[in-house]
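Not every chain is included here, but those present sit where they belong.
Naming follows writing order (A, B and C), and every chain is counted from residue 1.
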Amino acid sequence: MQALKTTQISGKIILVPNCNPVGTNIKAGEYTQGRFDPVNGTNWNRGYFYDENQVREFATTVDKSSSLDAIKSEFRQRLSASIEAKLAQPWGLGLAQQLNLKLQKIAVEADVVLDLHNGPVSTRHVYIPEYAKHAAHQFSIPHCIFMPNVFAGALDEACFCTWWLLQDCLSSRFDSEFNFGVEAFTLEMGSQEVIDFAEGEKDALGILGYLASKGVLDNQQYQPAEMQRLGVSLADYKTMFTDFGGMVEYCVKPGQKVKKGEVMARVLNIDNLDDDQAVHSVLAPCDLIPMLHFPSASVLSGTQLYKCFTNYKEL
Amino acid sequence: MQALKTTQISGKIILVPNCNPVGTNIKAGEYTQGRFDPVNGTNWNRGYFYDENQVREFATTVDKSSSLDAIKSEFRQRLSASIEAKLAQPWGLGLAQQLNLKLQKIAVEADVVLDLHNGPVSTRHVYIPEYAKHAAHQFSIPHCIFMPNVFAGALDEACFCTWWLLQDCLSSRFDSEFNFGVEAFTLEMGSQEVIDFAEGEKDALGILGYLASKGVLDNQQYQPAEMQRLGVSLADYKTMFTDFGGMVEYCVKPGQKVKKGEVMARVLNIDNLDDDQAVHSVLAPCDLIPMLHFPSASVLSGTQLYKCFTNYKEL
Amino acid sequence: MQALKTTQISGKIILVPNCNPVGTNIKAGEYTQGRFDPVNGTNWNRGYFYDENQVREFATTVDKSSSLDAIKSEFRQRLSASIEAKLAQPWGLGLAQQLNLKLQKIAVEADVVLDLHNGPVSTRHVYIPEYAKHAAHQFSIPHCIFMPNVFAGALDEACFCTWWLLQDCLSSRFDSEFNFGVEAFTLEMGSQEVIDFAEGEKDALGILGYLASKGVLDNQQYQPAEMQRLGVSLADYKTMFTDFGGMVEYCVKPGQKVKKGEVMARVLNIDNLDDDQAVHSVLAPCDLIPMLHFPSASVLSGTQLYKCFTNYKEL
């Protein structure tokens, strides 16, 4: 891939391939542990740092005459210093948090942060903060989830919540709109146990299309694809759990439109093979599109069977 | 053990032995998975339910003339109904949460909730809500951690936060003190991979001593032990993480008083066996008493090495 | 499925669905542990019992005038007694062996033993003892592995080695052919993490076709499929290991004919992303057909990447 030519973007661009340095190497059985610390179950992607009060306080110190660039630069120093302080605390930090903070120190300097993930058995989808909704048309990903300004520990949230809140504070304080142009996304690039070089190349082209739309690259060569794009708000992105364990046949595929009442899965309870209760059907509670399903055919009660778009709209 | 004779306690007493129905049976290697769901790392003990708004709203509906018993009874119905509603939600729930909510439905009816835990390699200690601080002298446990009114997902918190907030709301609304007499604690009963029937009998006698102090049992026979009791606030109960991985010798024992600067552990990095950097010493950053240490001699950077009392006081 | 009508078969028929009572329930991460005891790695399917000396000694006691049925019946009593004795030994047995022996006690009474397995990511194939080679045309499975009279711990071997050796001993002692009509097979029914009810029905029909060919069922209704069948001797069924770890793209599918030198897999070493060494290609060392591949996209050096038919012949 040719070197990126940065133009209008003042900060760096960082692409974060699934940042699980321990998880990729550790096996328990034939499969990969993936996003959970095998020692204590910590999700490797939920230990990022966000201090709402720090943002609010900083906003009160901003001088109205400062340029956007000056504010960004000053704010980045503060963020970086607070991450350093956290990393240096005398009682230490857990492994996930250590790794997350080191990565976040780099991300603080970037105007574009793309966190590249994989799901269990999954179709392509992307998490987009509401304030950067236009980006849905710059990526070439058919399914978009729009995120509110709420921090739940992930890298994209740690980035966009920070700048979003600062913009809101300054806009309200000075009664004029502020836009620092910082964007952060999580791109879900398919199934965790499937590597496909050809699909990977398509994904890379899609990312170049986004960067071209931002003016970072020559936009003649790379362009967002023309395609149907569907969007939901985070509140309409629902997890479906099973109520019973057993061997499961997944009857619908990630990305497939499903009507209310259709059979999504059949769960076979091998303790009941002799009677009519052997097979339970899991029905769609409403019209939906599954984004991913659990990767194993053996499930316990309470397993996350599917995560689904509901109330989705064409963009 | 003779049957308990309940007297003044209006609700039930529940004792919850480490509620990890899946965790106890599942092995990964020779040891037991314990408190983490092996599928996704969920802590089995952090999926309880607490709705602050529900408590605040209920407090506004209480009639000043109602008896304490009437308020308790009415409130319990509400709590129970909201747990039922959560269990019945159409998209289902994770396994830990299913199990937690079923247990919590029972706990809602109790005046005394004792959640019996084990730690990694651990000495006896107990979590006590600040409003029930007197209980430190009713148990026979040498180390007491006093909890603020903050919910972090555990059973004891789900119980005591609820009643504590209701008491505060009503006390403030009616300008007189309310005390429903509901208490909840987590008792840490030693090391997870050690069973000792004789120690278990002592633990049981200690619990009977507490129940006798509450007037539930004949207090001639069972009494709290005369012993030194040390206490800390939760903010002074600190986790010490390692900054480097390796093979570790634990140089101080759970329960042992340690002075600032003493060696708590030596970590041997087998990649550096030939040079002076092979062994790192972990020093006590202040005077402290470790309550527990990590159960394995092999640690990664970022492992929780010790959890420690600091700024502790004799009670 | 209608009830089976047994006719010429004197003993029982047993079908053993993947006999991993612990393995099916235990999870380490999202996937299923499958055929390995999570405590100590024991393969659940390799703890069966075979005592060559017992068979040889029994053969010396057979009276020439005895009927086949009398010999079978007497031999089965001996086998059953020796399994009982092993189960009762005062120092106990490992879990896998306990379960295996209990199952084997049932199998001793059967004339047909079908052990139903799943592989990692796998196409259908069947293990057939050389002396029952004709069965390749009675099953409807495209890939057949012919087994020598060697015991390696599996259930089918424990069954067929026993009767095969007895036949050989008696044939040689009395200089006339003995055939007790006992057959045992392992049927590999596809991928371990895929449940597909429609495929399962086809598999069941194939088994009924075998039983009909044996005269157990009305052979008008159920018949072996007309299809290409390929066979190899066990010595030509080869395991391909990787020499390097990384993220792997499987370029050929189980069941696909591959020519010598074709790319079977590409392994991406993410530590070398910047140079030409990032991707290693794994080439076919000869003409072959993979039966199965490793189920994960993340492999260590020394991982069993594929198991392959080589020197296969049409039957």
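The rule is short, and it goes like this: a contact is a pair of C-beta atoms (placed from the backbone, for glycine too) under 8 Å apart; a residue touches a chain by one contact, two chains touch by 3 or more.
What you are looking at is a predicted structure, and each value in this text was computed from that prediction instead of being measured.
Every protein chain here is a copy of the same sequence, 3 of them drawn, and the whole complex in this file adds up to 4 copies.
Just so it is clear, only the chains that are shown with their structure count from here on.
For subunit C, the chain whose average C-alpha position is most distant is B. Here the spacing of subunit A and subunit C, counted between their Cα centres, is 44 Å. Annotation: 34 Å between the Cα-based centres of subunit A and subunit B.
Our note on geometry: subunit B versus subunit C, Cα centroid distance of 50 Å, whole angstroms.
Residue positions of subunit C with contacts to 2 or more other chains are 27-30, 38. Against subunit C, in their complex, subunit A makes its touches with residues 17, 24-25, 27-34, 36, 38, 120, 192-197, 247-249, 266, 268, 270, 294-298, 300. Only residues 22, 28, 36-37, 39-43, 90-99, 238-243, 285, 300-304 of subunit A touch subunit B when the two sit together in their complex. Interface residues of subunit B facing subunit C in the complex, by the touch rule stated above, are 26-30, 38-40.
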